[in-house]
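These notes are about the structure you will find just below.
Every protein chain but one is kept in place in this view of the complex.
This part shows chain A:
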């Protein structure tokens, strides 16, 4: 695990929080493996994944803690967000309560976590509300959906109702969430783990805000830069490799 690549990169501990079944794990899976699984097993405790990506001439190594969403796992969360430099608080745009839960997470992070933590608010599952939606984000990039998943539902939405009018499916308007994010000083995105829309952007924007120099200065001996082609690689199951699969990752976050 402690491959020499990690010595040259900046480690960023990032934690995902949010209500159950909003798609936290799927967001991570999309980012790390560029995959999507319609029925992901619920996260018990937390899952850990890593992903490297390049930001300008720096290589960041995201250490991603994907936490369990169910309320009762809440008390375990501090174990995971301690020392985190960044957090993505995920809600489900088709579920109003999930934004409420997200707000409590934000509150808790702002109070309990690392004071300089960078928090991003992400409304997931916009694929369910797109098509005719007015308020939704401008779809900047059309992702190649190479994945074989044709599931009609996003994770946790199994048996959901994609047949419904997309207007009605959306329960959290972009404006509302964005206004909140602004007020609370959060980065804000609407994303879809299923299509991949917006996922990489989040990690990119977070990376931009991470005080890299500061971290470099504080972590012993990890100077250096990702000289050998820091193309973001998909790290599979505990096997981080910078170059392998570089082509698999899309334009990823080599911004």
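Just so we're on the same page, a residue touches a chain if its C-beta (ideal position, glycine included) is under 8 Å from a C-beta of that chain, and two chains touch if they have at least 3 such contacts; residues count from 1.
Methods note: contacts and distances are computed from a predicted model.
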item: Identity of the absent chain, which is to be given by its UniProt protein name, from "RNA polymerase II subunit A C-terminal domain phosphatase SSU72", "TBC-domain-containing protein", "GDP-L-galactose phosphorylase" or "28S ribosomal mitochondrial"; value: "TBC-domain-containing protein"
item: Sites on chain A contacted by the missing partner chain, in the whole complex; value: 1-2, 11, 20-21, 39-46, 48, 50, 63, 68-76, 78-80, 97, 104, 107-108, 111-112, 155-156, 158-159, 237-239
